[in-house]
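Only one protein chain is missing; all other protein chains are in place.
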Amino acid sequence: MSSPSDIAAWQEPALTSSGVPNAKLGIWLFLASEVMLFSTLFTSYVVLRLGAASWPRGWVALNVPLAMVNTIVLITSSVTMVLAYAKVIEKDLSGFRKYMMATIGLAFLFLIFKSFEYGSHFTHHEYPSTSIFHAVYFTMTGLHCIHVIGGIIVNTGLLFMANEQFDHPLFAGRVEGAGLYWHFVDIVWIFLFPCIYLI
Amino acid sequence: MVKKNNHAAAAHDSHSHAHHELTFWQKYVFSLDHKIIGLQYLITSLIFLLIGFTFMMVMRWSLAFPGTPLPVLGRLFPADLAPNGVISGEFYNSLGAMHGTIMVFLGVVPLGVGAFGNYVLPLQIGAPDMAFPRMNMASYWTYLPGGLLMLASFVLPGGAAQSGWTSYPPLSIINPGQTVWLVGMVLLITSSLMGSINFIVTTLNLRAPGMSLMRMPLFVWSELVTSVLLLLAFPPLEAAAIMQFMDRVFHTSFYIPQGLVVLGMLHKASGGGQPLLWQHLFWFLAHPEVYVLLLPPMGIVMEIIANNTRKPPHGYKTVVASMCGIGAMSFVVWAHHMFVSGMSATLSNFFLVTTMIISVPSVAILTCMVFSLKGGSIRFNVPMLWALAFLPMFGIGGLTGLPLGLTATDIYLHDTYYVIGHFHYVVVTGSIVAMIGGVYYWFPKWYGRKMNDTLGYLHFWGTLACMNGVFFPMFIQGLAGQNRRYYDPTAHLHNLPTQPLHVVSSVSAWCLFLFQLPFIYNFFHSMFAGEKTEENPWKATTLEWACPSPPPHGNFEKTPRVYRGPYEYSLPGAKTDWAPQHVEAV
Partner (left out) sequence: MANEHPHRVAAAHGHPPPNVKLYIAIFGALIFLTILTVVVSWWHLPPAGAIAVALLIASFKASLVLAFFMHLKGEHKLIIAFLGIMLFTCIGFFLIPLDQHLLRDRTTHTEVKEEGGAPELPQAEPAKPQEAK
């Protein structure tokens, strides 16, 4: 008798009607919705900037060197994430742990640098309410940070899960899924950095 | 197409046949079974529909008899909401904003998608459950708190939202009550996103062997397209809501223009924002949202018509293509809600054209429904009456939409009662009528018992008459220039000639409520004491009728195999006039 626990079996690509495992299809659908979320904010930024009489230049109003370092930090964490996934496929637990901890550590570093950035703004009495430029800056980078925090939580969860379930046939799929999310977070920043800081 | 993988089966042996007793909480409250979750959505959404309806019944007193105290209830409301029992303007606006919010986001969509979709979709494709049962459970348990928060807003500081369900800034930034609405919306959007991911993956991945996409019932197609709309259209509203939240709580100016003057004083904000931005982003969701309101009920009507004409419906492929076409076009028509907003004329022309184009697939589906009746052996049971009523009612609703989609006429009709008449015809006499029919149709599957037919006929005729009594006069009032969202229409001289029509609408609305009482009684009484029914009382061909009523955990004893299309009624050479999808030899 088929039961919902058999649903897990459907994770196998061969058992799904489409050939794509459930979780992978699910994550891509989620990412599509997230693209819509961030695209709305980018669109709003364009609209507000087009309608503004003047707009401060990023290199004047913001800390570009720190943001560039942050960009490199996040890109590196994306690489360590895909290497962690590679280690799962190679069944190398200690390698997986090393690269996953690096990913999480780099994500924390990103947030630490971000907190320096925000702190510096607050010290100069620059808040979201100060101007429409600051509203856009804080809201877009803030929402991105929330997504970084989400990624840290998921990746930390996988790190602990590996203690018991590293050999589970579905574990590689879970790391792959988390990786897809993490690369998406990286891609958002790849666009956010030039659009907010450099143009 | 689905191959058995022994390795995978062996790996899950420890889980599959363990029959562990579930606690009450696991079985009925935090259930992972799509059928229980579907029933949770059903009862909750029906209650929310009733609550939203109650708000409207209070509002209709103010419209019919402005300035007079509300009988009985008037004294129960606090003095600031209804001084001397007379409904105040602010209270009317709160009721209006929450009526719209509750009906759309807590009522119709959870009913059409959460209730019908959750229960029926996995059964119709031969699946044991949804692809992600835990996320399904989480989706309901995010919807309910979101809904309760919306209701709670009436008693929280600031009161309920009172800027319309459309929440246009700057009013929505400076008005009270809006912040709770925004938080509630984020919860509801999260619930919806979880649900839509589940539906799409389930439909694409968990179909029984032999169930190709073009053998799926039209109801499943409607839920698939609806889920894609929800997935892609809701996030922009979430982003817009985040910006409105920032404006209210952190005093940003995403939507506050420079130099805004409120009550004679310069509003203190940095300025630089644009109210029109909200309108674009809100309607970017809200237009696909109306097709979310419409498509599952259209799917339900096709199911009922096919079953009760005992023949395949006309134009299966046309309907599928039209549903997909509606889904695609719905993303490029939104600004027909904004023709008078100050938007550029060039863009108005663009949206005028796309809006005219999108009416084509809608008409195509309605035409296929009507042609499906031709040559059929029509059974006039209760579900079929509701499905038949949908046809002319949606016809009226759809046709009255045309002057609104054409810019020139919309400039006159915008924000008049004509608009209210139009969208209530499509959603109430259209979608809700179809879904009530769906309740009568699938009730035997959900509870193993039939609903009472006499009460069903009474409910049908009374409801149909009263619904038309409420909404038809609105077209006349709208053409006469009666404005929307006025708690006292008599404040303007030009509304006086059509004021009697408000009395007609209000009395019809209160009678409409009375005609729902037999339905409520019928529903709950039949659940426990209705005539017991077998697996397939309607003699239907689709897979949900190939399992016991109600289906057990896991639905099918063994995974069905599908041999033919979903509507092989009156198949030449078959022994009966219905050839079920899963039976090889008929």
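The first chain written gets the first letter, and so on, giving A and B; residue counts start at 1 in each chain.
Just so we're on the same page, contacts are C-beta pairs under 8 Å (C-beta built on N, C-alpha and C of every residue); 3 or more make two chains touch, one makes a residue touch a chain.
The model shown is predicted, which means the values in this text are computed figures rather than measured ones.
A.B. asks: Based on the whole complex, identify which of B:G100, B:G126 or B:G159 touches the chain you can't see.
C.D. replies: Counting the whole complex, the residue in contact with the absent chain is B:G159.
A.B. asks: Touching the absent chain in the whole complex: find that residue among A:I112, A:I153 or A:L198.
C.D. replies: Considering all chains, including the one not shown, the answer is A:L198.
A.B. asks: Touching residues of subunit B against the unshown chain: what are they?
C.D. replies: 7, 78, 80, 155-159, 173-177, 179, 204, 228, 232-233, 251, 257-258, 261-269, 274, 276-277, 280-281, 284, 328, 331-332, 334-335, 342-344, 346-347, 350
A.B. asks: What residues on subunit A make contact with the chain left out of this view?
C.D. replies: Residues 12-13, 18-21, 24-25, 28-29, 32, 35-36, 39-40, 42-43, 46-47, 50-51, 53, 58-59, 64, 68, 71-72, 75-76, 78-79, 81-83, 85-86, 89-91, 169, 172-173, 176, 179-180, 183-184, 186-187, 190-191, 193-195, 198-199 of subunit A touch the chain that is not shown.
One rule holds in what follows: only the chains that are shown with their structure count from here on.
A.B. asks: What is the distance, in whole Å, between the centres of subunit A and subunit B, each centre taken as the mean of its C-alpha atoms?
C.D. replies: The mean C-alpha positions of subunit A and subunit B differ by 34 Å.
A.B. asks: Show which residues of subunit B lie in contact with subunit A when the two form their complex.
C.D. replies: So the residues of subunit B touching subunit A come out as 1-5, 8-9, 11-12, 15-17, 32-33, 128-133, 193, 196-198, 200-201, 204-207, 211, 231-236, 238-240, 242-243, 246, 250-254, 269-274, 277, 281, 284, 553-559.
A.B. asks: Spell out the part of subunit A that touches subunit B in their complex, as residue ranges.
C.D. replies: Those residues of subunit A that touch subunit B are 1-10, 12, 14-18, 20, 22, 25-26, 29-30, 32-34, 36-41, 44, 47-48, 51-52, 127-132, 134-135, 139, 143, 169.
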